[in-house]
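Missing here is one protein chain; the remaining ones are kept as they sit in the complex.
Moving on to chain A:
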Amino acid sequence: MEIDRPDGRTPDQLRPLACSCSVLHRAHGSSSWAQGETKVLAAVYGPKAGTKKNENPEKASIEVIWKPKTGQIGKVEKEYEMILKKTLESICIRTIYPNTTTSVIVQASFVLSIGNVACYVLNDDGAVSYLKLLPCAINAACAALVDAGIPLKHLAVAICCSVTDSGSILLDPTKDEEEKLKARANLVFPNAIVSVLPDRSLQVGSEPMAHGIMTSVTQGAMSANDYLHCLERGRAASARLSEFLRKNIGLKSTSEGSKAG
């Protein structure tokens, strides 16, 4: 690929990832997830007794509260709350704690304090149109759910793919790159299950389970083929992402309290 990215990455290269779990001590589970300068903090409380109105009491329900960097929540945040809720509900084993609600609170671009100097870093680089926060939020929420010990079927990994005018695909674009792009797709893939079951049991039809998409949100116009290319490239990168996620959440069980970064 001859496209040069301003930060010297290859088209398939993600920005540096950082993930740490149990960052908040009052929450039942929490994690922070950073991709380059985009940072999201997620906290999980629950399961608490009872479900809200219009929820099915025979299943555990999940409530998502999105806290923006500044100001009140609007339509965009409401939509993200809905997407997160539906995505997380599909990875939880919801029959285990019926009639309970688990709250997931997502704070976009949180305040970092480094050393004794309270350094208020409020970054959402790459989130010029906000859409970029969604993959980070999903990854953070997923790690926080694991941290809280909520039973999950599998993990979810989210990734942002973008299509340039020439039809080539860049993964995880930054703010500067975003302006030149014609379309973007946020995709969420299930994490491949590491299990003792024979490989066949994870196949659905002709495709392995990890090839299905859980969530897809797109913006801009592209051809259907571009989208399928995005899927392919996203899938490949999601394998690396899920490896990273698995490694980071695994840390907690072996050495309690060790935090990456």
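Assume a contact is a pair of C-beta atoms (placed from the backbone, for glycine too) under 8 Å apart; a residue touches a chain by one contact, two chains touch by 3 or more; residues count from 1.
Keep this in mind: contacts and distances are computed from a predicted model.
K.L.:
One chain of this complex is not shown here; going by its UniProt record, which of these names is it: "Ribosomal RNA-processing protein 43", "Pyruvate dehydrogenase E1 component subunit alpha", "V-type proton ATPase subunit" or "Ubiquitin/SUMO-activating enzyme E1 protein"?
P.N.:
"Ribosomal RNA-processing protein 43"
K.L.:
Using the touch definition from the top, which of A:Asp12, A:Glu37 or A:Glu89 touches the missing chain?
P.N.:
Final answer for the missing-chain contact: A:Glu89.
K.L.:
Taking the entire complex into account, which one of A:Val146, A:Leu231 or A:Ile249 touches the absent chain?
P.N.:
The single option touching the absent chain is A:Leu231.
K.L.:
Touching the absent chain: which residues on chain A qualify?
P.N.:
54, 74-76, 78-79, 82-83, 85-90, 182-183, 185, 188, 190, 204-207, 209, 211-224, 226-228, 231
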